[in-house]
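Structure first, commentary second.
Of the protein chains in this complex, one is absent; all others appear in place.
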Amino acid sequence: MEEVTPIFTVHNLWIMIATLLVFIMHLGFANLEIGLTRSKNSVNILFKNTLIISIGILTYALCGFNLMYPGEAFEGAFFGFAGFGISLSEGWNTPAYDEGYTLYTDFIFQAVFAATAATIVSGAVAERMKLIAFIVFSFLYVGIFYPMVGMWSWGGGFLDTLSTPFYDFAGSTLVHSTGGWAALVGAWMLGPRIGKYPNGKIIPIPGHSLPLAAIGVFLLWFGWFGFNGGSVLSANPGEVSLVFVTTAIAGAAGAFGAFFASYIKFKTNDLTMVLNGILAGLVSITAGADAMGLIDAFIIGLIGGIIVVFAVVFFDMIKIDDPVGAISVHLVCGIWGTLAVGIFGNEAGWNQLVSQLIGIGVVGVFCVIGSGALFFVIKKTIGIRVTEEEEIEGLDISEHKMSAYPEFN
Amino acid sequence: MEEVTPIFTVHNLWIMIATLLVFIMHLGFANLEIGLTRSKNSVNILFKNTLIISIGILTYALCGFNLMYPGEAFEGAFFGFAGFGISLSEGWNTPAYDEGYTLYTDFIFQAVFAATAATIVSGAVAERMKLIAFIVFSFLYVGIFYPMVGMWSWGGGFLDTLSTPFYDFAGSTLVHSTGGWAALVGAWMLGPRIGKYPNGKIIPIPGHSLPLAAIGVFLLWFGWFGFNGGSVLSANPGEVSLVFVTTAIAGAAGAFGAFFASYIKFKTNDLTMVLNGILAGLVSITAGADAMGLIDAFIIGLIGGIIVVFAVVFFDMIKIDDPVGAISVHLVCGIWGTLAVGIFGNEAGWNQLVSQLIGIGVVGVFCVIGSGALFFVIKKTIGIRVTEEEEIEGLDISEHKMSAYPEFN
Partner (left out) sequence: MEEVTPIFTVHNLWIMIATLLVFIMHLGFANLEIGLTRSKNSVNILFKNTLIISIGILTYALCGFNLMYPGEAFEGAFFGFAGFGISLSEGWNTPAYDEGYTLYTDFIFQAVFAATAATIVSGAVAERMKLIAFIVFSFLYVGIFYPMVGMWSWGGGFLDTLSTPFYDFAGSTLVHSTGGWAALVGAWMLGPRIGKYPNGKIIPIPGHSLPLAAIGVFLLWFGWFGFNGGSVLSANPGEVSLVFVTTAIAGAAGAFGAFFASYIKFKTNDLTMVLNGILAGLVSITAGADAMGLIDAFIIGLIGGIIVVFAVVFFDMIKIDDPVGAISVHLVCGIWGTLAVGIFGNEAGWNQLVSQLIGIGVVGVFCVIGSGALFFVIKKTIGIRVTEEEEIEGLDISEHKMSAYPEFN
């Protein structure tokens, strides 16, 4: 068994801290989502988001981790499973397991990642989906579908054994698009909220608290340094600090991309667009955060911020009602960021671009079919949407018999 | 004098970061407490919580640290004191002091811990206790009583020299129950808020902002990784990562325990119960976070989450008015978690269970008498409860002449 060295201890410490940063992103998601929706649904959203992180941790311990990292025997495969629970091997807490972290650090870092896939869906289906339907969906999507997809690339599966392997550093596709596709399917199957598209018009439904939304985005950006920086899988000074810089620059560039695009399009200084622009920049850099120069990161983030504005407009145009813009941020910019790896930076090239397209396509088809089947079965059994009365009254009262702000409404 | 080695630097870094995580728990406590109470008392609660952390730091420097860690001469004792202030010894910043941290890291980590004991009380006595009475209580309880109790086990006192030493890894008893007993005594001596139990009925008084309460719980969970993880007292990769996993799983299991128990009991999806369930799971795992397997952690957290629901109902039944459920979370689950060390995991056994009971009992008797005497003297001198008019008007106006949300109420 290998010795626990100082460098192993530092590497492991960073991944544990990165775990905490990704953990607090869940508070960011919760704040963003309640901020951008109406207060009559805030309890419901908080309830979902509190359970999602719990579901993520528990299902990942039960089966997710061993589905995502089934071991070397499954290299190049489409599916693998190393059994229920987490088994301690000899040397699990030494560099014999991995030079950057212990087994438990690996598990908990990946577990908090896993839960983000369902959180992304949560935003797009907000204000109208039945609580129990969402909980069942989350259990299955986080516990089974997400780790299966992740295995294809990060677990040594078939996308990782392409002649030019699919490159998705921290999950523009494997995490963000995986959530984003299900968000798209869910929002489409649920249909729009009452009053969103009456008689073909598009009516904005403003969220109830932009301060909460902004707190959410700041926390997400803060956590993203762990999301991307932890994906280095060690505390390697040069690599992690580069990832910090590209992550910072892409987020900042995303803010300005959305600022300019929305100013040109709407002739106003739209805070929600700038907030989504930051997230767009961050999602966009995620696939290649370790492979870009500073100017690459700037361009990728800037384009992400521009894209997100037009994507939000587009989904409204085709009457897909996404209360928080999750599909535009996580799916559209997830695709953009994944493609960008083939266009900019160290990995750029035609072969890489082709592999990126393959990865995007395969994940997309699987997630659309998988989440679609899941939503369909849920719809036909327990039902997927609250009644019209419940939706108008708000899910806080109908599902929870409580109000988020009892004194104020 | 020993050399400052890389491994010492890593260990020390982790304890400093854990300090920050425990520090931010105070923001979590503040948010949880204002979220679960009425907006007419929010300024008062923020004022208390802001001062508590300051009181904790200052009294711990003045005397607390030297009461809690009086040195080897007091091993096996009930009381010891190494004098006022913090004295720098030679080698205070090297492994000669401790292999895991410098003297100042030790001090500041323990200081932010100390303040939590008073914060727990704050929740139970909210909305009716006089500000000056609470400040005086906090000074004495944090500055003297808390470190005296802590010394019994962590400072090498008599609980640590039992034939089977009392085992309380990160403070289910030494921190949470110590605060919890005083919370119970305080809530009892103050009596319930006006309108809480009219004519023997139990009237719920909902808090004014569940988003703030949820933010509080997320921050507490986030910080708990430092509370428990820092209690390893080094960055040892295997130990800290295990503690992270048990802490994560127990919190998640607590959420589901409270979800199920409250659904069965109240037939609704009660967000406040799920939030308290997470905290219950976390308090429950705290005593044995380093000694449990993953399934142990799940069971301990799940039971904690179930217990907290029934404890909240119980205290209402006996007309102890605890606005935020602090007694149920910190005292009841603190006891449960301490007992669990004798039942589950590496330390389980009859001898251990007996030692755990001794520790729980001795701490309980001391804290009830100590906090009771303190509250009694305060009551007879400066008074403990605001007048009926002040309570109805709200403490923000009566004690602070300001309003938390001047535009909205």
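We call the chains A and B, going by the order they appear; numbering starts again at 1 in every chain.
Operating definition for what follows: a residue touches a chain if its C-beta (ideal position, glycine included) is under 8 Å from a C-beta of that chain, and two chains touch if they have at least 3 such contacts.
Model, not experiment: these values are computed from the prediction.
Trainee: Using the touch definition up top, pick the residue from A:240, A:261, A:303 or A:402 that touches the left-out chain.
Mentor: That would be A:240, which touches the missing chain.
Trainee: With the full complex in mind, choose from B:93, B:153, B:272 or B:328 the residue touching the hidden chain.
Mentor: Considering all chains, including the one not shown, the answer is B:93.
Trainee: Tell me which residue among A:86, A:129, A:170 or A:255 touches the hidden chain in the full complex.
Mentor: A:255
Trainee: Could you tell which one of A:264, A:294 or A:392 touches the chain left off the display?
Mentor: A:294
Trainee: Given the contact definition stated above, which residue among B:6, B:83, B:198 or B:361 touches the chain not shown here?
Mentor: Of all options in B:6, B:83, B:198 or B:361, contact with the hidden chain holds for B:6.
Trainee: Touching the missing chain, which residues of subunit A?
Mentor: Residue positions of subunit A that touch the missing chain: 5-7, 10-11, 13-14, 17, 21, 38-39, 206-211, 214-215, 217-219, 221-222, 225, 229, 235-238, 240-242, 244-245, 248-249, 251-253, 255-256, 259, 268-272, 274-275, 278, 294-295, 298, 408-409.
Trainee: What residues on subunit B make contact with the chain left out of this view?
Mentor: 4, 6-10, 12-13, 16-17, 19-20, 23-24, 26-27, 30-31, 34, 42-43, 46-47, 49-51, 53-55, 57-58, 61, 85-86, 92-94, 101-105, 107-108, 111-112, 131, 209, 212, 399-408
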